[in-house]
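Only one protein chain is missing; all other protein chains are in place.
Here is subunit A:
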Amino acid sequence: MAVKVISPGLSTTVQDLGRPGYYHLGIPLSGGMDRFALRVANMLVGNDEGAAVLEAVFTGPELEFTAPATLAVTGGDLPPKLNGEERPGWEAFPVRAGDRLSFGFLKSGARAYIAVSGGIDVPVKLGSRSTYTLGALGGHEGRALKAGDELPVGAGKAGKGSVPAALRRMPGSPAELRMLPGLYWHRITAEAGKRFFADTWKVAPEADRIGYRFKGGTALDFVPREQPFGAGSNPSNIVDACYPYGSIQVPGGTEPIVLHRDAVSGGGYMMLGCVISADMDLIGQLQPHAPARFVEVTMDQALAARADRQAALARVRDHLGR
């Protein structure tokens, strides 16, 4: 069984739940940006939740299947079409040999997850099938798909069912991204901190798997200091340090960048804190120009939000009888 790529879409990559353990070498986790949608897509087709799927951003690919299989498309509302006929998202459906899957225009969200029963069976690199395009590692030849690619698919089990809207999750408008202040938060003035939370930001065009840039808010005022040796002369500079996933750096104090699954592992810009783990999936579903706010939370609230997300996933498992 294989999936043939007729046309790749804007940027479609193979992703699973990622590649932990190599961040100290600058090799990031990678994996689906919306992990909830990735897990649910796999559940619907009878795969392990962490099987490799295709992640499409903004526009979908056109694919042809060489053998029968079960498919499901989750994530943003990118309507799947089987042989030209629209199919619902978040629902398992069968395909036969020779069938073609294409997509309509994106209606909401940003990324769709296309799961095939058996999972995309590209070689495992450093413990994962995820594509890290900047490092040309993993996935299909370390890159986004191209027309003419053929992806092997593993042996699958039968999947079935659908997941109603009430069990899904998409960002609101404005999106509310909960964040725990910390790291170099002390470098900005109290007034700048208040404005950071009060402002409504917009996703900038520079938004990808490495990070999401936000614009339209107030530039930060820094607490004056003599810059430490080795940091660089801008008040937003620090001695190059590790960057956590979800960390919010503000080069020059103007446009915050939230690092995501393909994060650069370190660098020389101060960070205000991190978007909490529970809200990372939401960022993956934001389009350029989407409004967003940062909402301050405590560690206890972050952990409660994390538990809520696990409960939401458990409800999907229950619903699908897994």
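Everything below uses one rule, namely that a residue touches a chain if its C-beta (ideal position, glycine included) is under 8 Å from a C-beta of that chain, and two chains touch if they have at least 3 such contacts; residues count from 1.
In this text, contacts and distances are computed from a predicted model.
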Per UniProt record, name of the chain withheld from view ["Na+/H+ antiporter subunit A", "Allophanate hydrolase subunit 1", "NADH-quinone oxidoreductase subunit N" or "Trigger factor"]: "Allophanate hydrolase subunit 1"
Of A:135, A:193 or A:216, the residue in touch with the unshown chain: A:135
Contact residue for the chain not shown (choose from A:264, A:295 or A:312): A:264
Touch with the omitted chain, as defined above, among A:59, A:234 or A:287: A:234
Hidden partner chain, residues of subunit A it touches: 20-21, 23-27, 125-126, 132, 134-138, 142, 179-180, 182-183, 228-234, 237-242, 244-247, 251-252, 264-268, 271, 273-278, 299, 302-303, 306, 310
